[in-house]
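Note that one protein chain is taken out, while the other chains of the complex remain in position.
Chain lettering (A, B and C) follows the sequence in which the chains are written, and residue indices restart at 1 in each chain.
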Amino acid sequence: MQNLKQIDPPSDDKRWRIVQATMRRNGHKRSGLIETLHTVQESFGFLDEESLRYVAFSLRTPLSQVYGVSTFYHLFSLKPAGKHSCVVCTGTACYIKGTPQLLQEIQEMYGIKPGETTEDGAFSLLTARCVGSCGLAPVAVFDGEVLGNQTPDRTMETLRRWYDDE
Amino acid sequence: MNEQFEQITAKEQAAAAKFDNAVHVCVAASCLSSQSDKVLETFQQQLKENGHSASCQVKGVGCLGLCSRGPLVAVSHRDRPESSELYQHVTPDNAPQIVAALVAGETAADLVCATDTPFFQRQTKIVLENSGHIDPERIEEYVAAGGYQGLLTAVTEMTPNDVIDEVMRSGLRGRGGGGYPTGLKWTTVAKADAKQRKYVICNADEGDPGAFMDRSVLESDPHRVLEGMTIAGYAIGADKGYIYVRGEYPLAVARLKKAINQARRLGVLGSGVCGTTFNFQIEIRLGAGAFVCGEETALIASVEGKRGQPRPRPPYPAEYGLWGEPTLINNVETFANVPPIIRNGGDWYAGMGTAKSKGTKVFALAGAINNTGLIEVPMGIPLREIVYEIGGGVPHGRVLKAVQTGGPSGGCIPEAYLETPVDYESLQQLGSIMGSGGLIVMDETSNMVDVARYFMEFCMTESCGKCVPCRVGTVQMYHLLDKIYAGQATTKELALLEKLCKMVRETSLCGLGQTAPNPVNSTLRYFRQEYLDLLLDGERVTAVATTPEAQP
Amino acid sequence: MKRSQIITFKIDGQDIAAREDETILELARQNGIRIPTLCYLESVTPWGGCRLCMVEVKGTTRLFPACMTYPQEGMEVSTVTEQLTTYRKQVLDLLFAERNHVCSVCVSNGACELQGLAYELGMTHVGVPYLNPSLPLDASHPYFGLDHNRCILCTRCVRVCDEIEGAHTWDVMGRGVDARIVADLNQPWGEAISCTSCGKCVQACPTGALFEKGKSVAEMQKRHEFLPYLALMREGRDGDSEQ
Partner (left out) sequence: MSNKTKLATVWLDGCSGCHMSFLDIDERLVDLAQLADLLYSPLVDHKTFPDMVDVTLVEGAVSSEEDYEKIQKVRAHTKILVSLGDCAVTANVPGMRNPFKVAALYERAYHENAQLNQQIPVQVIPPLREMSVPVHQVVAVDVFVPGCPPSADTIFFVLTELLNGRKPDLTGRTRFGA
């Protein structure tokens, strides 16, 4: 079982080398599946069918198992993300200080729920269970930048700016 | 090895002695999210421009505790240590003001954060002893602060049994929530027969919403956790450890990676730990967003690369764990307590706390409280002291209604019970649990049905789906709570909710389902009237105040 | 982990002599005591998910799943108590309400294990509101069909396909109440390359979620007596390859 035939990546995209390195570091074992999926997602932004197939064959893991693992964990996404990302914290502190109103406002304005991307692909709405900035609750993270003390107005303002920048 | 430690320590001290002043900027998650990295840069730049970079040390440190006042900056002076200051809400804009004051030997009074307050004075720091003092990215500073001494003592002067005895004597109990005696767990794994090898796993999948203790320890003092794990590995006869970290904690992961490399290079990790024949490797495993992976057996499944679904216990991981081998699983804070226990002895540790709950506990204070942040207090301290003295009470002149501990597995403790000492048994008697350390304060604006609904929604989305009671029961309970909260339910539906609570608690496969009804049960126990007030046919009481019933 | 010590314990007052490596459920069956279950299937790894086989053990208030609990010397197990019956009915309540089990097949042929249990436990109605999800039916396979509405996520199909057929076509995707059985990369069953069309999953399925096409209602019976035989033969083959 040691000298498994190497499977060729789906394309000569350089990013596959990073994925291969992760698999190699984990000895091409099934236990490295989650680590490998993390690398694919980091490199390509999401997990498409092609990459899942490649990972499954490389790690000798059944396709359905790879799919099962990819959909079990919140952090993996099988669809491409929007250009921008808005992560609203739903930790307890943020919740009691007004997260539900933020989400509702976004849903009313842009028609998306957490985990979804606007139709125009402008941004994805995500939720996180506590980003660890409870002192600033409620908190939202816009493209990695944490902004505290959010109100529906302030959140909408930030989102609108993404559209204005286009 | 000891000589090497001494050399490092001497060098560190000499380096520190060269500076007249020191500026410590908090670069842990909460301050970092308020751009404390830019503050750090500004200080470096300003001091350089003023020609003081040689006399003033500037470094990023771990959590300084009072997150609500962040970014925090601590300034100390070698010649007058008594007049060190803590500055709050420091921005790149007002940093020059502090530099100017520093240069002039003065204090930027309007930015000072008072440290003679109970928040700073009432804490006892063991786990967080280095937090805010050392640069988490430099192993030298950890060593200079007495780090890896415990490990060195353990592997060179003690037998594995001695180490376990010391942990046993300390009375340390699992800090992940359950409170199982750590020494007992270690003994079981040490005695278990391995087919090939044993494993140590550090559970850093901190998932309770509103809890960030483990994250802070990992970001502020990562070596402490590595040291604790390595000591555990020596004690139970394991040569391999995994740290299972939440994928949402990239900073913690980066610092751990760095720490592992530094520890290997120094020879306190890897093959031949501290020059002995004991080998211990640590690998990081990244979680991918699943609360259920905090459950031991689900965590093991996840480390094995599978869906994080639990399996019934027994057999416990201590006998049948990772890849079917005996496995020790402790959480971050538990491991972080180990090095000082070995360094100072179990009796020293057992001298703190209550009869059954020893040592200290780290809490993340959040919610309707003035001082949100991270605190470490001795076990047995009354909740009232945490909330009103350390926490500074409830803001906006509002009234405290309840304190929630234990996250989605815990419960709400009403104001009438605030004298309760914080220990495992007392909290359990009140229908809550110690949990991993999230402590959320709620004032009169929180509706307890809504709170219960929030936690049920959490359990529902985090249920793995393996067992029926948790998978479907949580959904049914959530819908019922939603209906009650919307004022559309009847007493019949409240009765159904209570019936489901009992059934889900008794029949679910793992802790997530078994404890999912806790927030409902505890709010029903103390705030039943709030439920009744929302029912279409509920008995209404005109008096607003609910008197909590003292139930056995 | 072969332990072969003989112990004695009691199930419902009946003395049972047992090897320590047999579960309470297996031992009960051998002794003619019926414990209800939906996810347990002889010859594949127990799953412990349906919680119907929970039993009481004297001396503890905790309940234990009989399919994954091993007896201990002197243990006294009760399989039928008022409490257990209440919980079992509640489990069925939850299952009936989770998806759509309005089915004209099992009513007339009586072959559905879910319905059989409801009948056995004297259920007259479902006590919780129906969740009414919208779930598809996959009829892409030439011989078989999959109706997610009838699936109770017992994972018998997953385990049979993996452990006996060795194809691992099936697995579970998603989590919680959104979990679903998937073939390969969530493809139509007929397009799943790993499927050998052996039909074991269909025979293992306790409800009408997996079914054979083109059968009359009376013919829609499941049979899985052959599984223990296959498992046994497989064991023999694996044993040889180790030597």
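Basically, a contact is a pair of C-beta atoms (placed from the backbone, for glycine too) under 8 Å apart; a residue touches a chain by one contact, two chains touch by 3 or more.
These figures come from a predicted structure and were not determined experimentally.
**Student:** Given that one chain is not shown, what are the shown chains it touches?
**Tutor:** C
**Student:** Can you tell me which of C:L25, C:M68, C:C106 or C:V160 touches the chain that was removed from the display?
**Tutor:** Only one listed residue reaches the unshown chain, and that is C:C106.
**Student:** Touching the left-out chain: which of C:Q30, C:Q72 or C:N132?
**Tutor:** Only one of C:Q30, C:Q72 or C:N132 touches the chain omitted from view, namely C:N132.
**Student:** Applying the definition given at the start, please give the residues of chain C touching the unseen chain.
**Tutor:** 96, 100-104, 106-107, 110, 112, 114-116, 118-119, 122-126, 129-130, 132-135
One rule holds for everything that comes next: only the chains that are shown with their structure count from here on.
**Student:** Based only on mean CA positions, could you tell me how far chain A sits from chain C in angstrom?
**Tutor:** So the centroids are 35 Å from each other.
**Student:** Taking the mean of the CA coordinates per chain, how far is chain A from chain B in Å?
**Tutor:** 25
**Student:** So what's the Cα centroid distance for chain B and chain C, whole Å?
**Tutor:** 40
**Student:** Send over the residues of chain A in touch with two or more other chains.
**Tutor:** Residues 65, 68, 72 of chain A touch two or more partner chains.
**Student:** Which parts of chain C, given as residue numbers and ranges, touch two or more other chains?
**Tutor:** Chain C, residues with two or more chain partners: 172, 174-175.
**Student:** Spell out the part of chain C that touches chain B in their complex, as residue ranges.
**Tutor:** 47-51, 54, 63-65, 68-69, 86-87, 90-91, 94-95, 97-98, 127-129, 131, 152-153, 172, 174-179
**Student:** Given the complex with chain C, which residues does chain B contribute to the contact?
**Tutor:** 290, 307, 311-312, 460-469, 471-476, 479, 496, 499-500, 503, 506-509
**Student:** Can you list the chain C residues touching chain A in their complex?
**Tutor:** Of all residues in chain C, those touching chain A are 162, 167-175, 182-186, 192-194.
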